[in-house]
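Written out below as structure tokens is the structure these notes cover.
Removed: one protein chain of the complex. Kept in place: all other protein chains.
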Amino acid sequence: MINKLTKSLGALALAAGISTIAPQGANAQDTVKVGVLHSLSGPMAISETSLRDVLLFTFDEINAEGGVAGKKIEPVIVDGASNWPLFAEKAKQLLEQDKCAVVFGCWTSVSRKSVLPVFEKNNGLLFYPVQYEGEEESKNVFYTAEAVNQQATPSIDYLLAQGKKKFYLLGSDYVYPQTTNLVLLEYLLSKGVPLENIGGGFKKDESGKIISAGKYTPFGHTDYQQIIAEIKQFSAGGKACVVSTLNGDTNVPFFKEYAAAGLTAEKCPVVSFSISEDEFRALPAKQLVGQLGCWTYFQSIKTPANKKFVDDFQGWLKATTVDGVKKEGRVTCSPMVLSYNGVYLWKAAVEKAGSFEVDKVREALQAGISFDGPGGKVTSQKNMHLTKNVFIGETKADGQFKILKEYKNVFGEPWLKGTFKPKTAAK
Amino acid sequence: MRKFLCAVILLVLCASGIAESPKEVISKTVLLEDSEEQAKRVGALSGANPEELIALLNKWKEGGIFIVENADGTKVAVTLDEDKDAEDKQTARRLDTGAVFGRVVAADITTAETDSTLRLAMKSVLDLAELSSPDLKRRLQAIETMGSEQDPERLPALLAWQAKETHSRAKRAIQEAIALIQLKDESDDVKIAACKTLGELGSIPSQDFLKTTAKEANEAGKAALVTAANGALKDIAGHVTFVNTAGTAFRGLSLGSILLVVAIGLAITFGLMGVINMAHGEMIAIGAYTTYVVQCVFGPGLELSPFGINIKLPGMNATDWLYDSYFIIALPLSFLAAALGGLALERGIIRFLYRRPLESLLATWGVSLVLQQLFRLTFGANNVQVSSPSWLSGNWTVNDVLFGWNRVFVIVFAIAIVWGVTMLLKKTPLGLLIRAVMQNRQMAACMGVRTERVNMLTFALGSGLAGLAGAFISQIGNVGPSLGQLYIVDSFMTVVVGGVGNIIGTVISALGIGLLDQSLQQILGNPVLGKILVLAGIILFLQWKPAGLFVTKSRSLES
Amino acid sequence: MSQKPFIISAEGVNKSFDGFQAIRDLNFYMDVGELRTVIGPNGAGKTTFLDLITGRTKPDEGKIEFLNTHDVTKMSEYEIYRLGIGRKFQTPTVYTDHSVFENLVLSLEGSRGVFRSLFARLNSTERDRLDEILKTINLGSHRDRKAGALAHGQKQWLEIGMLLAQNARLLLVDEPAAGMTDEETAKTGDLLLSLVGEKHSIIVIEHDMTFVRQISQGRKVTVLHQGHILCEGPVDEVQNDERVLEVYLGRKARAA
Partner (left out) sequence: MNKRTKIELAIVAVIAVILIFVLPALNASGAVSNFTINVWGKYLCYAILAISVDLLWGYTGLLSLGQALFFALGGYMMGMHLMRMIGDLGQYKKPIPDFLVFLGWEQLPSFWVPFSSFAFSMLMVIVLPAIVATAFGYLAFRSRIKGVYFSILTQALTYGAALMFFRNDMLLGGNNGFTDFKFLLGADVRDAGTQRGLFIASAIVLIAVYGFCRWLTTTKFGLVQRAVRDSETRVLFSGYAAANYKLFVFVVCSVIAGIAGALYVPQVGIINPSEMQPDKSLEIIVWVAVGGRGTLLGPVIGAVAINALKSWATRAYPDLWLIILGGLFILVVLFMPKGIVGLPAQIRGFFAKRKSTETPAAAQPSPTAP
């Protein structure tokens, strides 16, 4: 046992040694450095490691076909360790020391906010792939991520079409759910849903203006009894649904309690914006069947492009020798595909601009570049966001989503707050 | 346009095939691509033989109907027999005729899927059929749905069934449903009577409908109806207050029990032995992971690769009651696993630090970091899935107050553990030794007690109890590498408030904190604020009683 | 009794621990300038009595007054100390990680305030006084040694030295002779006798009857038994008291 352990430790040390030496051996002339900035340790590693994997896969795929504008991609991988100041430090390192032409990374909004000044200062370029709250636009960040109108509002459209009349807003207490719910509140009101049919509670300021809508629980919350009891009463009259922006971990106690209280997807479906196929792996699938999700990609999309992507990625996983890549039970999900799309968009932009210079690449991106990705065609917009297809899916016992509805070519709009006017106000 | 034509043709087909049995209709419907059309057809099925229909639709819903392709490309709906042979071939039977279609493997067939639109349609058909179901739960659900849809067409069916119904809960539900439908009646008198009935029933689901009724009546200037509806709403609000109060009490009790279960191990290691074990949370995690492993062994097996060492655990592929019983096996095993972990920890580190409690805090924090990372390397950084056995996932609803089985179980479980620990400490020779050593180590040593061994066993006991807690927590929350961190602060608080070295104190403090937390949540409507107030309350409480609820008095004055 | 206030007086004091009655209805009066020896068998409540005076334990009922004006049962340990009540513990309790000299500095009379302590510097008079005390307790050559490294007897002396440095009005001395040689014991006795007077009153708790006789010639001795005063009087009288013989000396005599 101990022998084995020391052996594998030795192997690890060796592997690490090689990986640090290797880049120096390559000729700097025909490579371009690309930064990968994700948490490989700490609580966020659960989600972010998958993005690192898919990025490495994409780099290999591109390099096998000749690289970007004739140069091979040389990834510089750093660990943000779920520590926000460290993210800023690592971003500095990638831009100032390694002089990366572009960086792919970040998951949480706070990590993005933390590195933003660094990118602006050094005029770097960050591709950000995870659904977010919007209300931000920087010339140094390209948001392949879903904006609120590419996830939350289409879900509401779908639920309204299904005859739902009451909406319970629930989320983890941080900026993405707070923003999304405020936008949704405005959106629901604009669709004629009365305030008393929106559950979860409101907070008003002194002037009576609503400044927060929905129920919030802290990270790592474990006790959902009270909230479930509230939902149970809320949904007693039927035609109700729950709009959940709960973050990864807390979904387990939430859904376990939900099922235990006898609430079902038929009676009162839950649409979750933070559960993709990857997160789904850790949830009790049986208790979730029929609940809804909304993303701009599902692994179950039946197109040749997606099939190729999924197969190639699984093939790469089997073949790869990169340390720390889990090979079994892997799935693909929206943030992964958006990372993948990001790399290809960047490649196309570089080739169009004929330069790796950030300003020129940005110009090319803003002019509009399309890429046929696994989730269909995506097109870059002037506001550094992406036009893409939106899918509503419902969960199945095997951890995949059955696609119920597709909205084609939805424009990514980061500034939504205040854009929806209540229906009654028009009277 | 083309779609519309299709629909018309299909409708005509449907209408012409009146003589078709549900089996035949479903066989055809299954093959359709358009789920809205499917829904329409299924919706038309009502009135047919209910038992057969229920069985068929449920089979479809649960993925028991499959589609195979004939050689000519036409598709046929089939069911499968449970007769898998060595080549994984099964007999497929035509759904419409029951005739054998042939032997197929999984690759040949696709499951006939359902989506929410279709399931909604199925549900309404099933509801009607299920009104006569012998199963109370199904019957209740059907009644509830009918009420909430307020469809006057359903009224005769309900009234007819009301006379036949014998079960009290179902009777109440029917009364409620009828009243709800009557809210849509044309006569105001009927409406007022319905309001009264709903108010008397304390019907929570009817609140929204009553509000609508009151609003409409107000607009129409019907004062009597407005009064009746508002009166009913007031009655219901009173009932809701009762439900919330009772519910809060129960939830507080269950949260308290969870706190108790996670803290009782700590009450022993910290309370009796004075060891600050920051790795207590990780002992809980060991228990939870053990439960996971046992579950996997009962199910499909498990493959782990920590440090590149491959470990393969074969699975039993058990189903039904045998699979559900995995939890019974997991309980003692998780106790043992965590106890062994505790034993190793005590022998390896803690025994050197008995006289340096602050340092035991630090060293065990180091242990906690190492263990968390080991979990991560062994089981992956993701949470693992632990499913609840069916006998833990359900609930009793008494007078609208919800009693989840898992919650009832944790309360019973907590009582059992406290009883067990008390008995162990009071009635067994080991308990006597433990108490002797904890009260006066030197004295006990002088009297020939092997204090080293008692320490070891006591610590193992405390850790084992944490393991048991972990097994339980796997049923209500996440199982992941940082599981323990979620509970460590709470556990310490519970023990400190209860008074160190006192099991009864821990019990009372756990229940007190649980009730306080749930009450504050109910009152403030904000879980975070509630938690912060509880923490502040604890700090202030310790001002009043620095040594906790129950002080273990002693004459030894030097701390 | 005279108009002069008692240096310490206890009235109706009771204290029990978990049902064990350590002090029972205790009444105790002591004049200023007295040297009182308290004897009694193990568990008689002698140390508890000192604990009650110094605020280490609070009585269940009764009051203990210092100079008839301050009820110490309502005060905390350090406030009582600041009244001028010093104590030497049964087992020598010194600051083991501090040097001998630092131990004395910590005990030196003067302000105990936080902010004063930041800028306090020893003046030459104080330095001389500490050197004098070092000489008295025979630890001059150990001045910079850590107190924890001293022998048991030396620690006893150091603690006595700390009492001296404090210059307390009332000294409570718990078994000073334990662990000392006969010669040292005698010297301790002499030291205590030289101190006693208007400025210093002393309560000594002791087992060693030789030592008791040495310091209590012609003075009052109090015998405690089961938390209660059994009798009081000059040492010879007490030693011949029937009750005392029975509960204490008598038993001891039989054992011998």
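As written, the chains take the letters A, B and C, and residue 1 is the first residue of each chain.
One rule holds for everything that comes next: a residue touches a chain if its C-beta (ideal position, glycine included) is under 8 Å from a C-beta of that chain, and two chains touch if they have at least 3 such contacts.
Note that this is a predicted model, so its numbers are computed, not measured.
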- [ ] Could you run through the displayed chains and say which ones the absent chain touches?
- [x] A, B, C
Task: Omitted-chain contact residue, chosen from A:81, A:160 or A:403 - done: A:81
Open item on the list: Which candidate, B:54, B:195, B:367 or B:516, sits in contact with the chain we can't see?
Closed with: B:367
Task: Of B:152, B:238, B:357 or B:420, the one touching the omitted chain in the full complex - done: B:357
- [ ] Can you work out which residue in A:66, A:194 or A:218 touches the chain that's missing from view?
- [x] A:218
Task: Absent chain, residues of subunit A that touch it - done: 12-13, 16, 20, 40-41, 78-79, 81, 83-86, 88-89, 92-93, 96-97, 109-110, 113-114, 116-118, 120-121, 135-137, 173-175, 178-179, 203, 205, 209-212, 218-219, 323-324, 417
Open item on the list: Contact with the hidden chain only, please: which subunit B residues?
Closed with: 276, 349, 352-353, 356-359, 361-363, 365-370, 372-374, 376-377, 485, 489, 492-493, 496, 528-529, 531-532, 535-536, 538-540, 542-544, 546, 557-559
Open item on the list: Could you pull out which residues of subunit C are in touch with the chain that's been left out?
Closed with: 54, 56, 76-78, 81-82, 87, 89, 93-98, 102, 105-107, 112-114, 117-120, 148, 162, 166
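Please note the rule applied: only the chains that are shown with their structure count from here on.
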Open item on the list: Report the chain whose CA-based centre is farthest from the CA-based centre of subunit C.
Closed with: A
Task: Distance between the centres, which are taken as Cα means, of subunit B and subunit A, whole angstrom - done: 28
Open item on the list: Counting only Cα atoms for the centres, state how far subunit B is from subunit C in Å.
Closed with: 66
Task: Per-residue overlap in subunit C, given as positions that touch at least 2 other chains - done: none
- [ ] Could you list which residues of subunit B touch at least two other chains?
- [x] none
- [ ] Would you pull the subunit A residues touching subunit B in the complex into a rising list?
- [x] 4-5, 8-9, 11, 43, 45-46, 49, 162, 166, 173, 196, 201, 215-218, 220-223, 225-227, 229, 232-233, 236-239, 249, 252-253, 256-257, 259-262, 265-266, 269, 281-287, 290, 326, 328, 394, 397, 402, 404
Task: subunit A-facing residues of subunit B, complex - done: 63, 113, 115-117, 119-120, 123, 145, 148-149, 204-209, 211, 240, 243-244, 247-248, 251, 254-255, 258, 303, 307-309, 380-388, 392-395, 397, 402, 404-407, 475-478, 480, 482, 485-487, 517-518, 521-522, 525-528, 531
